[in-house]
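One chain of protein is taken out of this complex; the other chains stay put.
Right, chain A next:
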Amino acid sequence: MNITVGCLSGLNKVYNIHRGAPVSMFGSLDVNLDLQVMSYGWKNLGDDYEDYLFFGYTNGLVKYYNSKEKSLIREFNFGSNIRSIEPLGENRLLVTCIDGSIHIKEFEDIHTLEPKMTINKVITTVGQGKKMKQVITQVKEPKDDEVYHLLNDNELERELSVNALTLSPDQTVVAFGGKTLNLTVRDMEKQTNTWSAKFQHDFLNLQEPVNVSAIKFLHNTNQQHILIGSDKKLKIYDTKAKRHPIMDLSFSKYQVKAVAVSQKNENIIIGSDVVGNVSAHDKRTGRQLGTYKGNTGSVRGLDIHPTLPLLATVGFDRFLRIFDVGSRKCLHKIFLKQKLSNVLFSREEPVDKDEQDDNEIWQTMENNKNSVDQDDDQYEYQPEITVKEEINSDDDEQDSSDNDINDDNENEDFEFNLKDEDDSDADSEDKKELKTKLKSKDNKKRVLVQQQVSKQKEQPPQKKKQTETNNNTNNSKKKMLLNFKSQLKKK
């Protein structure tokens, strides 16, 4: 599984944990750069959308890289410290600067970031005196960015700044906050602020300092619940309920730097501070569950894998650490020589190392099989068999008559082909079952049965039914074999 790590001074690395080896390194080392934001490209870039990455730096540069080809696609400069980069919709990009200005750029092509061209009418006057004419020409120019200002001049004078901005999952609203600027929710279409949090006062009635450094929307709450890290506290707000936080907890006497939310079914929120404390709390009660130990420097980047319980932390101590979210054990600790700023998991699930080897073995055997089959013209080798469905149904259908030809050959073909299918469809549990079965050199029938069971599992989700289905499938399989043989005889 690949992890992309953005380094402070421009060199970015991609690391594969399971192989334990770096995958690629791209970018150039420039000491004046200070990485603030890193994000994936648009999702409609395709399967390899994780290869396209945006980087935002303190001096206003936004770089668009392709990590596989290690090439810089395009570079923009917005002038002031970049605080967030969010891909919007299908071809638009939202960039926030620290002075509160949002830029929305539109692109023609998201692979190369060609700016969208609009046809502007330019009116020029030609001639003199009585012969003056107005000539209208159509010029194709790149479309201007939409610029909105979140802070007015008065606020800028008072040294307010926008330090964090996050787009909601359905991309309708945007939540932002910053130094002395409380969490505010803004509607993207109407470009108006719909909700903002109130300042809180402590027991002495003194205003609590506000310095929002990280914002995350909580899952499954319809954009209602927002988690922020502000100054030394973690706060959860409910935008439909009230303007004060529904939960307010502090785990350190240092500033909170980054915040992460666990997957949809879990209730863990994780915050990290400037000194290296990474602590997990229960989302509902606020109780501290524990800390992830090991980091010695400021932890700037936190990321939780969308499906697996893995947490990646990255910081100024130049290490990439991967923890198990539940047990808080450090699974991997990798030294990457630069000061690290941001981390992103790739969304895929890892393939087990053993399974990878197994897959390779099957692949080679399959290739050999292929070569043998090509000699025989009688038999068409078809990688996909719809036999599976036939096995389940006891009806003697004659639709897949073409496939029947293969089966009289050997059952080995069966196995290979079904295995192929399984590789793409089956769950990891089923794969493991397969693996154990194959290794123990069981009867091929049993293997088939297991695979059939896996298909049936999806329909009736109860393990107890397995034994019943086994018997059924055995019988049906025998029937099927007989059927094929009879059909062949006919031919």
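Keep in mind that, in the parts below, a contact is a pair of C-beta atoms (placed from the backbone, for glycine too) under 8 Å apart; a residue touches a chain by one contact, two chains touch by 3 or more; residues count from 1.
Here, contacts and distances are computed from a predicted model.
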> Can you tell which of "Brix domain-containing protein", "Sister chromatid cohesion protein Dcc1", "BLOC-1-related complex subunit 7" or "Hemoglobin subunit mu" UniProt lists for the chain that's not drawn?
Replying inline: "Brix domain-containing protein"
>> Tell me which of A:F78, A:F107, A:Y292 or A:F316 is the one touching the absent chain.
In response: A:F316
> Out of A:L45, A:L72, A:L88 or A:V275, which is the one that touches the chain we can't see?
Replying inline: A:V275
> Looking at the whole complex, which of A:P142, A:G297 or A:G326 touches the chain that is not displayed?
Replying inline: A:G297
> Tell me, which residues in chain A touch the chain that this view leaves out?
Replying inline: 9, 11, 29, 31, 211, 255, 257, 274-276, 293, 296-298, 300, 316-318, 335, 337-339
